[in-house]
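Everything below concerns the one structure shown next.
The complex appears here without one of its protein chains, the remainder shown in place.
Right after this comes chain A.
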Amino acid sequence: MHDPGATGRFGDYGGRYVPEALIPACAEVEEAFRAAWADAAFRRDLDRLLTVYAGRPTALTPAWNLSAELGITVLLKREDLAHTGSHKINNVLGQALLARRMGRTRLLAETGAGQHGVATATAAALLGLSATVFMGSKDMARQALNVHRMRLLGAEVVEVTSGSRTLKDATSEAMRHWVTCVDEAYYCLGSVMGPHPYPWMVREFQRVIGEEARAQCAAELPAAIPDYVVACIGGGSNAAGTFAGFAGTAAKLVGVEAAGGAAISGGKVAVMHGHRSYAIQDEHGQILEAESVAAGLDYPGIGPEHAHLHELGRARYVTVTDAEVIDAVRRLARSEGILPALESAHAIAWVLRAARDGELPPGATVLITLSGRGDKDTTTLMEIP
């Protein structure tokens, strides 16, 4: 998992497919990020915020009861314990510091489940920036709590009513809006997608998950490295950050997509939202609406580095159904006292299935990134018998 260089390519994927109007802005972000990432003072500022504000390092919690039930060792990387309730804060604090360093006064963002929007609103409040968050009207309805949180934090939430009224349309709208305000606004993208340098930059800001987890696994596991590293995938930022910590090890990497939005398992190569990767599409190339009980995973595409890892065979991408996800939420809540986000429960669901089917051999060690907590999903869960 390398620096994709000036072209922003991960193998055949990635790149910078944006209107000419946005090219200077992307180049400016890339230049600023390269300089900041090489600057010890920037890294110190970010590390301090991650520690004293976001609550890092997050715990690595053995899932004692589930492990006993399944006959394997399950370790949970607890991004749900991070401030604002998900891993999204890691990336946003990095990008917000970068925006401030670039002299920008306003953050633009898109959000699906609302977690990236809440993280953006939070970082903007902390650093004295304003925030505008684009969100599909369908997502606004099912994530009303997060909409309210964003507004409490001072962000403007812009309802997107075009297309399928979900994350893909919010992303398109945010990018279109960026064209009109590149001089004062910084586009704070929420996942490992978009034009170069975003997929790479967001992975670097999320790398902290994998690096912490690797050190914690070394203290927890006799073999130091887990046999499997599992994370849910929408765009794929928590998975990219987790995988980055284990890329050089023998651990098997598994990304879990929603069955109704499985870009790698059910999609084809596409150029969308500024990069080349996989996306689900119809026979004429029109991008399809993804369907998932988890608003954060109903994105029809996937970050370009995941497409590359898939092609290399370094990571494996699987799917689970909504029904398996709901079951996983309930199992984890009752066995460990942890209510995971519906997104994160995708990773749990695959592990439950793989353990049941014998795909995970008895005694296997499994690290699961619990990317966020499920408080935001309680209304959705209340509606499911």
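Note that a residue touches a chain if its C-beta (ideal position, glycine included) is under 8 Å from a C-beta of that chain, and two chains touch if they have at least 3 such contacts; residues count from 1.
Operating definition for what follows: contacts and distances are computed from a predicted model.
Undergrad: Just by its UniProt name, which of "Carbon-monoxide dehydrogenase small subunit", "Cytochrome c-type biogenesis protein CcmE", "ABC transporter permease" or "Tryptophan synthase alpha chain" is the chain not shown in this complex?
TA: "Tryptophan synthase alpha chain"
Undergrad: Based on the whole complex, identify which of A:V179, A:L312 or A:I384 touches the chain you can't see.
TA: A:V179
Undergrad: Kindly state which of the options A:R16, A:K88, A:H116 or A:R353 is in contact with the chain not pictured.
TA: A:R16
Undergrad: Tell me which stretches of chain A touch the chain missing from the display.
TA: Touch set of chain A with respect to the missing chain: 7, 15-25, 162-163, 168, 172, 175-176, 179-182, 268-274, 276, 284-287.
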